[in-house]
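Here the complex is missing a single protein chain, while all its other protein chains stay put.
Here is chain A:
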């Protein structure tokens, strides 16, 4: 196999990793964070599997079922992500002008794109699944061959996922233009993710440990004992490893199937590439949509234009607006959790409901902070190289920053109000807690949006290809600061709010002292939020000023 096409990939990786400034102060905490995540994944999986394993036969079967489902889910996720990456690398990659114009065979190009896509899409999955599967091996006291089997099966399964995805991509792009194919796959991936999330939440996994649900035990046992996905390569891997975990025997047929599939996929891919690639590539340059006409613009103020520009950029980029599906699913599950809470209207439950409502301030704030990290934080960097237009215009940076803030704070406030009002309604909250939760959530929302914008300005990445790609160390820092601020507001407010609400529930009155105490907290929270919001915004504005 010729390796010349791998030269840019390998040299770039070497220059990036070994070049000057490759290891900076930023990389150390990120590496430590990655390691910490691996350890946490290992510990959580180990504890969960140990719990199941310590139960009866059913526990072992259930843990094996989870093991198989994990393999299949990871495999499907890899297929989808490889399909999106495959469209980009095979058809939309910037270096295609060099590759396609050069006298190379399409089969050689396919092998290079397959292996680089496999590497780019799988490395993170490989790193983070290893602790999960290792925890299973530890709990089941796997035999010595489990570890080499794992090291062979994880990359092989990932390679099969990438290979199958690339074959589908070649066929799809031949039928549809590449950009449209990328969008179609993206929506499918999103729907798959949302479906997985909804199914997982709506089937209420906590019921599995509820003894009252064991009435259908025989059917349940029959269902969970079936081998998983015998037609999926991930099913072969899962079955091969579960057989070894339980009986210490290797199913040579499954292992053979796993090892033979990648070369077959490469052979098929090369054949498809020779037949369909150049047609698809030529078409991929045609789907520019430049013939589409839009309404002529009208004269408006600079604030109105900044609002419109943000909105238009967001709505005309399908990768951005399709995130609304995800937010929709998040909101549904969020509110569903309150709906299924077992609350009866007694004094005790009113007290618990009020307690939950207070905790809900934190949850809503956390959600606002997370969404701000995704949408508000990258919004300054999203100006890209065109930011010089703002810098060189008579519009001041502070005003530009303020307009951006106004644009994002309105929908965030609406979302917060919806979440708080609906969850308070489901929790049957009334009285002071209703107002306190609404006030605190809005205050947190307004502050975290300002913080996201400020940190986004300080760490703006004007070269990121899209918003999700621009979430770097600044985003992590923002999130830690937002979480710390959230904790400060909640912890300082807990005691006065607790006193006030308790008195109100049991005595139906608002004593002056408790009211004043809560009022003091409200004033202090407003001041703290104002100071934090203003300081971060000012630092963000000064970071944007021309140096």
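Following the convention adopted for this analysis, a residue touches a chain if its C-beta (ideal position, glycine included) is under 8 Å from a C-beta of that chain, and two chains touch if they have at least 3 such contacts; residues count from 1.
Everything below uses one rule, namely that contacts and distances are computed from a predicted model.
Looking at the choices "Primosomal protein N' (Replication factor Y)-superfamily II helicase", "Cytochrome c-type biogenesis protein", "Urease accessory protein UreD" or "ABC-2 type transport system ATP-binding protein", the name in the UniProt record of the chain not drawn here is "ABC-2 type transport system ATP-binding protein". Of the listed positions A:285, A:349 or A:413, the one in contact with the omitted chain in the full complex is A:285. Considering the full assembly, A:104 is the residue among A:48, A:69, A:104 or A:171 that touches the omitted chain.
From the set A:8, A:59 or A:431, the residue in touch with the chain omitted from the display is A:8, counting the whole complex. Mapped onto chain A, the interface with the missing chain covers residues 4-5, 7-8, 11-12, 15-16, 19, 94-105, 278-279, 281-282, 285-286, 288, 290-291.
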